[in-house]
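Written out below as structure tokens is the structure these notes cover.
Entry: chain A
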Amino acid sequence: MTAVTPATGPGTYNDRVRLGWITAALLAVLTLIEYAVAINVENPLILLLPFVLAKGALIMDFFMHIRKLKTGGDH
Partner candidate 1 sequence: MTTSAEPIQHGAGPSRQRRINQLGLWLFFASETFLFGAFISSRFITSQTSTPEDLNQALALALTIVLLLSSISAYLAETANAHDDHRGFRIYTVATITLGALFLGGVALEWKEALEYFPPGTIYGTAFFSLVGLHAFHVLTGLIALAVILFLGKEGRFGSKDSWPVEGVIKYWHFVDLAWVIIYPTLYLF
Partner candidate 2 sequence: MKKDIVNATLLWIVLSILGWILVLNWNIFPPALAREARIVDDAFNLLTVLAVPVFTFVVAILIYAAFRFRSPGGLEDGPPIQDTGRILTAWLVVTIALAGGILINPGFVGMSEVRGEGGADVVIGVTGQRWSWTISYPNGVDVTSYTGELVLPVDQRIQFDITSLDPDVIHSFWIPAFRIKKDAVPGRITQMFITPTETGTFAEDPNVRVQCAELCGQGHAQMSMKVRVVEQAEFDAYLDEILAEGG
């Protein structure tokens, strides 16, 4: 159970779980701010882009493990 497994990278099970929740919380906060900005600002196109990019990066890195592409999943 404590072994480092290739599937999700280093850290214990609990570490991984905590990391996931932190990511999700960040995403939720970003979404709410994004919504607040969009509702209150006229023509928010430029302002919304950073939110999209940040959320996309969080998902790709922490949820989809894009960095494993390089190593093939072995850490």
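For anyone wondering why these and not others, all candidates are chains of the complex that A comes from, given by their letters.
The rule we apply is simple: a residue touches a chain if its C-beta (ideal position, glycine included) is under 8 Å from a C-beta of that chain, and two chains touch if they have at least 3 such contacts; residues count from 1.
The structure displayed is predicted, hence computed values, not measured ones.
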Pick from 1 or 2, the complex member that touches chain A: 1
Interface residues, chain A side, partner candidate 1 - complex: 1, 3, 5-8, 13, 16-17, 20-21, 23-24, 27-28, 31, 34-35, 38-39, 43-45, 48, 51-52, 55-56, 59-60, 62-66, 68-70, 72-74
